[in-house]
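A single protein chain has been removed from this complex, and every other one stays in its place.
Lettered A and B in written order, each chain numbered from 1.
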Amino acid sequence: MLDTSNRTEEIMKSVAIIGGGVAGMEAAARLSKCGHAVTIIERNEQLGGRLNQWHALFPARKPALPLLMSLKQGISDGVNVIINAHITGIEKNEDGFAIMLNKNRVVTANTLLLTTGFDIFEAERKEEYGYGIYDNVITSVDLEQVFRSGKPIQTAGGKTPKRIGFVHCVGSRDEKAGNLHCSKVCCVTAVKQAIEVKEMLPSSEVFLYYMDLRMFGRHFEELYKEAQFKHSIQFIRARLSEAFENPDGSLQIRIEDTLLAKPLKMSLDMLVLMVGIQPPKKAGNILDMLKLERDTDGFVLQEDQYVSPFKTKIPGLYCAGGVTGPKTIEETLTEARAVAAEISEYLGRRRINYAGQEQYVMEL
Amino acid sequence: MINFGYKIQADRQVDYDAGNHRIFDFVRKSEPSIDWCMSCGTCASACTASASTEYSLCRLILNARRGMEDEILKSVYRCRFCGKCINACPRGVNTRNIVYLMQLAVTKISKHEI
Partner (left out) sequence: MKFDLFVLPFTLGVIFLLGYLGYKYATWFRGLNKSDRSKVISGFFSVRLFRAVNEIIMESLLHRNIFRRNRLLGFMHMSLAFGWFLLIAIGNLESRVYEPTSMNLPYVPIFFKFFNANPDAFPLHRVFSFTMDLLLLLVLGGVALAFLKRFFSKAYGMKRTTRLMLGDRLALTTLWLIFPLRLLAESFTSAVYGGGDFLTGTFGSFLGSFLPAANLYYPAWWAYSLSLGVFFLALPFSRYMHIPTEVVLILSRHFGLAEHAERTPFTEVEINSCSRCGVCLDACQLSFAGGVQNIQSTYQLKSIRYNSIQPTESFGCNMCGRCDNVCPVGIDISGIRMITRNELNGKVPDVSFAEQSMPHAHKSDVIYFAGCMTHQTPSIKKAMVSLLETAGVNYWFMDEWGGLCCGRPMMLAGHKAQADIMIEKNRKLIIESGARILVTSCPICYKVFAKEYNLNIRVMHHTQYLLELAESHKIRPGHLAGNAVYHDPCELSRDIKVYEEPRKLLGKMVQVKSNEFEKDNALCCGNSLANLSADNDIRRKVTEDAYIKMNASGSQYLVTSCPMCKKAFEKVADVEVKDIAELVVRSMQKSRSPVKASGLKVAHPVEVIAG
């Protein structure tokens, strides 16, 4: 159903997207295809967000680069991108939003989409695990960088590690760290990374220390099984309390093997901390500028989790992706598409007829 | 050993029906955080006592939940109150108070107060 009778004003409606990661790029591509003027405002030098830090994606272990390329391809035509942008203020007016940037730039838009993403838990805060103190304690993000670099996995002392442990839930499901929520992606990431380590170092032993294995997604369980039967990776239901350092820089850990109901000690050459996802801090001042309410877990409060998950209390302001909680890339992409459709609908609805009345127009 | 007036059956199953949950109920009344425990075992892995004695706070809480009083009695006095578990517990359970209240419950049971 296309309403042509009143279709006289063909002004382009504009969307500003803060955050040029997976969600922002995908939403931009879709919105741009729908004929809106889209501007991505990105804090960093390059687009792509967290995807830049990743080597391969679970569960299929597809490389991250092609996805990044295709996302970039999607916005190559007609999307306005501002990088190295620092937002100094945001104003809400009748027409939409005015976003003030450094170098006295202003972006105006009818709608604003927040895809500022999440933060990664600072592993130093879990001091007892020794990140930043013991040389052979690294995070899952560090390990992914090693994979990306194509270099061999080595201990700080330049040796090939024989035993590597992965600690689940670092900074997640931990009220002492201020995050009660589960980060959702790190269980399967740990399994993925463990397999990758085993493929690079087939003679090494790999252990995962988990509280619960949350293999909820499609093909996740298969990945778990693959880790077991192909790679003999050991899964120990335990949570680490602290790590010790041996004279040679290797590590000694003590855990409670909760299934055996006994403490267990073992030495490791390398400890990988599965750092969690937490509400944005750096992007937090943007949320504060907009006076966006936070949910109990610190992520942005959705208008309604089921009915209108992308809407906020402010008309014309949408959120998607990691800013409303931990998500897989798959989910983030899906959200990006959905939010694009919703924004289009909202912009379409605001078209104005001759008589100056607001009129509902269905998008094609 | 304190005689609680019944025996755990020779059968090695945990007999939930035969268990007595008064220790759990007693602790829970003044320390509701016992309910927050998710049996992750972090307390036990931090524990100063557990390396050398048959003691695990994580298990102790489960024993109390399941009503296994004999098991509680076997280990509840082995805690050193060092407090590492409090720092470690990801759920913010007030662990030492739980141990203390379990000890108190045992004393009260022996005096027939609960």
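Definition applied: contacts are C-beta pairs under 8 Å (C-beta built on N, C-alpha and C of every residue); 3 or more make two chains touch, one makes a residue touch a chain.
From a predicted model like this one, the values you see are computed outputs, not experimental measurements.
A.B. asks: So that we can see where the missing chain sits, which residues of chain A does it touch?
C.D. replies: 127-128, 130, 133-134, 175, 241-249, 252, 254, 265
A.B. asks: Name, in rising order, the residues on chain B that touch the hidden chain in the full complex.
C.D. replies: Here the touching residues of chain B are 1-2, 30, 33, 46, 48-49, 51-53, 73-74, 77-78, 80-84, 87-88, 92, 94, 96-97, 100, 103-104, 106-107, 110.
The rule is simple: only the chains that are shown with their structure count from here on.
A.B. asks: As a quick test, compute the distance in whole Å between the mean CA positions of chain A and chain B.
C.D. replies: That pair's centroid distance is 40 Å.
A.B. asks: Which positions of chain A touch chain B when the two form their complex?
C.D. replies: Touch residues, chain A against chain B: 128, 169, 173-177, 211, 237-242, 254-258, 261-263, 265.
A.B. asks: Note which residues of chain B are touching chain A in the complex, please.
C.D. replies: Residues 38-47, 50-51, 56, 58-59, 84, 87-92 of chain B touch chain A in their complex.
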